[in-house]
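Only a single protein chain was left out; the remaining protein chains are all shown in position.
Right, chain A next:
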Amino acid sequence: MKTRREFHKLAVAAAAGLAAPAILGRKAFAQDKPIRVGASVSLTGPLASTKNGLIGYELWRDDVNAAGGLLGRKVELVIYDDQSSAANVPAIYSKLVDVDACDVLFSPYGANLSAPVMPFIKQRDLFMIGMFGLAGNDVAKHDKFFHSGPWGPNSGRDWARGFFDLAKAQGVAKIAIINADLEFSKNAAKGGAEVAKEYGMEVVFNQSYPPNTSDFSSIIRNINAADPDAIFIASYPADSTAIIRGVKEIGISDKVKLFGGAMIGPQYGALLGSLGPELNGLVNSHTFVPEPTMQTPAIKGFFDRYTPIAVKQGVEPLGFYIPPFYYVAGELAAAAIKGSNSVDPAKMAEFLHANTVDTIAGKIAFNEIGDWKERRVLMVQLRGIEGNDLEQFRSPGRQVILDPPSLKTGDLAAPYNKARTS
């Protein structure tokens, strides 16, 4: 006959036996829980042309999961469409953090969409990789924010400095600056004017124009009247096309040695294909071009996989400008998690501040506010373009790197008139 004490022991043992699987199981589940990486992507709206970056995220996720995940856990992407609207961004990131419990965040595309989320990231002390937001952390100065893009330090002023370095080397004394009345272009033009002044150049024409201006003939005539040696342009895709066509129609002084600088559009297949040979001679910024100094096996492997997916999805088939750096964002997050053996924001940030990370875009080291320590914005000159076939842009020699010197693959062909017609 069992005593009451024995009965109690039996009851405790039975309860423990029944609860054990649940307790142990919960522990096992916690270890299996995926690492969640959250981001908003502009799948619709005016910035939807940047959605090809998502292929970069997905390729990275697939690679990392195929290699066994991070800290023994699978990686899962949580993506929402911000519809290219800054108004949607705060709610999306609140949900990513508080509802979806994401461990790592990637910012929306560009400075305009990223700006609304920066106070939230700083206040909640979260870890974030920034996606193409020029000078995105210069105000917040959050120590757990890191750029995947190669803008370098003091980027608001210096990111297009390469254009002015080339102008200086050509002995440019007078420069004209035009920009679209939008945040990115205004900052580029303001920074450009400061660098020009620093180099002792006279800014003989400095004017902005409203977005979606379709005719630049008046502006080009006024620039010609100002007689500059170089023209720095900060424009968006539609205006880039109109400016290049305007130059062909109206003509430009033979004195102009450099033309371009910060034009958005000639980095993308849509504009490369539509303008084709009209782009010859243009000197413009870029993040990646398939020149010998940049074409590593790692990045070649990336594009070998990117291209068929992009073609199938009907997005930008070349994908030089954005997608590699979305993959890089994943590599930076992975390095931080593996290096710190944690998903703790402070430990991950500490690792990235202290270590250089090897990525498909090369080695990256960060300063205290997450800028690349070394600016690596390219200034490329488009040359030898014949017809409108996009495949030619995969070959070296079409987008010759003039700056930075460490990646240079050719010298500037000048003046612009000669370069554009040769």
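Here are some notes:
Quick note on the criterion: a contact is a pair of C-beta atoms (placed from the backbone, for glycine too) under 8 Å apart; a residue touches a chain by one contact, two chains touch by 3 or more; residues count from 1.
The working rule: contacts and distances are computed from a predicted model.
Think of the chain that is not pictured: of "Multifunctional fusion protein", "Carrier domain-containing protein", "Branched-chain amino acid transport system permease protein" or "ABC transporter related", UniProt labels it "Branched-chain amino acid transport system permease protein". The missing chain, though absent from the display, is touched by one residue of A:V89, A:A160, A:I219 or A:L279; that residue is A:I219. Across the entire complex, the residue among A:Q123, A:S274 or A:T296 in touch with the chain not shown is A:S274. When the full complex is taken into account, the listed residue touching the unshown chain is A:T241, out of A:S107, A:T241 or A:Q267. Contact between chain A and the unshown chain involves residues 44-49, 181, 207-215, 217-219, 221-222, 225-226, 237-238, 241-242, 245-246, 248-251, 265, 268, 270-271, 274, 278, 314-316.
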